[in-house]
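Only one protein chain is missing from this complex, and each of the others stays in its spot.
Naming follows writing order (A, B and C), and every chain is counted from residue 1.
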Amino acid sequence: MVWLIPEGRLTPFITLILMWIITLISIYYGKKGKFSVRRIPGLDKIEEAVGRAVEMGKPIFDIIGMGSFTSVYAPQTVAGLSVLGYVSKLCAEKGAKLIAPQAAVDVMPVAVEIVRQSYAEAGKLDELDVDEQLPYLSGTQFAWASGIIGMAARLKPAANVMIGPFWAESMMFAETFARVGAYQVAGTARLYQLPFFAAVADYVLIGEEIFAADAYLTKDPVKIGSLFSQDVYKLIAILLSVIGAILSTAGVKVIVDVLSK
Amino acid sequence: MYKREIPLLITFLSGMVAVLEYYFPTDATKNAFTVLKNWGIVIAAFALGFGAVNLFIVYGRRFRKAPNPVDRVFSIWLLVLLVITALVGVSLSSASDQYQWIYNSIYLPLGATMYASLCFYMTAGAYKVLRAKTLDSTLLLITAFLVILGNTPLSAAIWKGFFSWRMWIFDVIVSGAYRGIRIGVGIGSIVLGIRTLLGMETGYLGRR
Amino acid sequence: MIATDISIWIAAFFTIAATSYVFKDNIIFKFAEYTFIGVAAGHALVMGVENVKKYGWSHLKGGEIIYIIPFIVGVLLYFRYHPTYYWLYRYGIAFLVGQGIGLSMRGMVHTDFIKQIAATAGPLVAETALGTLNTIIIFILTITSLTHFIFTVKQVHIGTMSWLPKIGRYGMLLAFGAAFGNTVMTRFSQYQGRMLFLLRDWLGIVAP
Partner (left out) sequence: MGLEKVGALPRWLVMTIVVVLMAIPLIKPLGILPVISESTMDYYNAIDQLKPGDVVLFDIGFGSGGYPTLGPASIAILRHCFSKDLKVVIMATQQEGAVIYPLIMDKVKPEEVYGAKYGEDYVFLGYIAGVQTAMAAVLGDLHSAAPVDYTGKSIDTLPMMANIKNADDIDVVAYLTTAGEIAEGWVYQAYSRYKKTTCGGWLSMMTPSLKPYYDTGALTGMLDGIRGAAEYEKLIGEPGDAMKTTDILNLTQLWVLILVILGNIAFFAARGKEVS
């Protein structure tokens, strides 16, 4: 017992305190624009997808999943909305037809607003038909899934971008869009659905890459700052592991001992 | 003030008590946290009713306004079932035979089969879509193939190597890659947790 | 011997209905899905009411008056649907979100960060040659998959260093293949359980 802290919890306690401090400092400097997020390859693939939709004169789907703002997966829905902003801007500029079906009642108005803003900035607001391009399908999982599958089979889109939280319906989407021949860029931070996207999509954004895309697109200082702090912890994890492994192999177990204090 | 600041303060305090009780498990922190944990169960229990209220709002409106009659019949059917299940459960208790009858006849078969039928989708997917098109999909296909092979007892009976390959893939490749992913997810959740406790992430308060 | 219990027949109907969407989306499946949603929401309501009775009311009855607070906060949750006093719902949600984050954050830093690093920082040499090879591969995959998730430090992705995230990505794709293989088994085993129900409990073709 060290000042009442039980055995094996001293290092976690110090680590947690440091994490609070470094995160706050990173967000503070993030607001001062000290950091920048690298452009992840996934965004280039999304641009390719829109290009393909223009070439083939067929629509491009952008599905942000059925998560709502009050669910624990809200950050993934927010990342999906940022990508929707990016895709809709590209579609407005290049003249591709965007289809973005909606499932969450509280997310839909925000999505419509984002798409309308992108089309307005490109001066193409008259080309946007919100009811046809951003239809509300359903809030229930399988009605939502079969609604999208029906649209995909009918419209035979050239491409499909799926970034956000997905559940069991991810397998149905990935399989149907691939069968229809759509070029797919998919990404989610829900670990259990990643295998389907990785197996079937042409390019997959793995886990936290969707948050990096979100921070890159929105340039939000708080997000960029916290992404920097996360990178710091990953680098610390790598350093401790490498040094620890070398020392342990040489018989010196100091790192492992400190970590289990 | 009491619309945003006090709720954010409650988020911070209820989070901090939990963290304090872990690192400083004195009688004071333990007793205080015991009460808060028991409160948490009651409040979480109250929140279980949200699903029913949401359905009454969404499908109540759909019953009144939906153009096609099939939607309206299904909407009212859904609400009727909700009420019947709730009445039987609350009046006779969930441990009653009548309630168990409803569960065994309706909820269990639907819940067990709805997601299970995805295996047919996966079969069609494996046949039509799982291609060694790019380097990425080829790598994935190799381990998927070996694991599916290793998962069948028949293959292990033919040659024990199939089973040891499958175990090697899990004990080395999966353990290594997913340890890195797990550290990344852990760090992400902690940082998101810090931002939420400090009121920088307020999506959960609902947008108004 | 074919089942005579009506409950088994209803369960069989819903099992087949819940499978039908795979072959073709149809109205029977829509009926099954709406039924599922209604009964599930009803069950959540019953569990909510019983939990409030078991874990809130029993304390109040036992004289612990302080448990009136979670009752009040729990009722306030339902102001979420009120046009003007919606913000009253935030007190309950703030408490649940804060407690949830506190409970996971405190342990996560130990099990998802510290312990994972400690395992990777262990000796690379094991008793057997294969053991050493496995440990080294696990070590490499953990480190490289971590580098893949570094977004604001550009040096990790330029020049020779950029090999690390590339290896990390390949390692993760191999691991996702294994996860895909296991998911195939999951969905199949779930449906095979239902097939066992249909052939044994319903049609009686299979011996119990």
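Everything below uses one rule, namely that a contact is a pair of C-beta atoms (placed from the backbone, for glycine too) under 8 Å apart; a residue touches a chain by one contact, two chains touch by 3 or more.
Bear in mind that the values here come from a model prediction, so they are computed numbers and not experimental data.
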> Which shown chains does the hidden chain touch?
Replying inline: A, B, C
>> Given that one chain is not shown, which residue among C:A32, C:L76 or C:L103 touches it?
In response: C:L103
> Where the complex has a chain not shown, which of B:F12, B:F50, B:F63 or B:Y115 is the residue touching it?
Replying inline: B:Y115
> Hey, which of B:I57, B:V70 or B:A132 is the one touching the hidden chain?
Replying inline: B:A132
> If you put the missing chain back, which residues of chain B would it touch?
Replying inline: 18, 22, 30, 33-34, 37-38, 40-41, 44-45, 47-48, 93-95, 99-100, 103-104, 107-112, 114-116, 119-120, 122-124, 126-133, 141, 144-145, 148-149, 151-157, 160, 163, 167, 170, 174-175, 178-179, 181-182
>> I need the residue numbers on chain C that touch the omitted chain, in ascending order.
In response: 22-23, 43-44, 47-48, 50-51, 53-55, 58-59, 62, 96, 99-100, 103-104, 106-108, 110-111, 115-116, 118-119, 175, 178-179, 182-196, 199-200, 205-206
>> By the contact criterion defined above, which parts of chain A meet the unshown chain? Give residue numbers in ascending order.
In response: 191-192, 195
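What we mean here is this: only the chains that are shown with their structure count from here on.
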>> Graph shape for the chains shown, where an edge means the two chains touch. Line, ring, star, complete, or other?
In response: complete
> Centre to centre, by mean C-alpha position, how many angstrom separate chain A and chain B?
Replying inline: 19
>> Averaging over Cα atoms per chain, report the distance between chain B and chain C in Å.
In response: 4
>> Where in chain B do residues touch at least two different other chains?
In response: 19, 22-23, 114-115, 118, 121-122, 136, 140-141, 144, 181, 183-185, 187, 190, 194, 204, 206
> Listing for chain C: what residues touch at least two other chains?
Replying inline: 21, 30, 33-34, 37, 93, 105-106, 109, 113, 116-117, 120, 139, 142-143, 146, 148-149, 172-173, 176-177, 179-180, 183
>> So in the complex, the part of chain A that touches chain C is made up of which residues?
In response: 8-9, 11-12, 15-16, 19, 35-38, 40, 70, 72, 140, 142-143, 146, 149-150, 192, 194-196, 198-199, 206-209, 212, 215-216, 224, 227-228, 230-231, 233-235, 237-238, 240-245, 247-249, 251, 255-256, 259-260
> Which bits of chain B are touching chain C when the two form their complex?
Replying inline: 2-4, 6-8, 10-19, 22-23, 35-53, 55, 57, 70, 74-75, 77-86, 89-90, 93-94, 99, 101-122, 126, 136, 139-148, 150-151, 168-187, 189-190, 193-194, 196-197, 204-206, 208
>> Applying the document's contact rule, which stretches of chain A touch chain B when the two form their complex?
In response: 4-6, 9, 12-13, 16, 19-20, 23-24, 27, 69-70, 74-75, 78, 105-106, 110, 139, 142, 168, 171-172, 174-175, 178-179, 189, 191, 195, 198-200, 202-204, 206-208, 211, 222, 226, 229-230, 233-234, 237
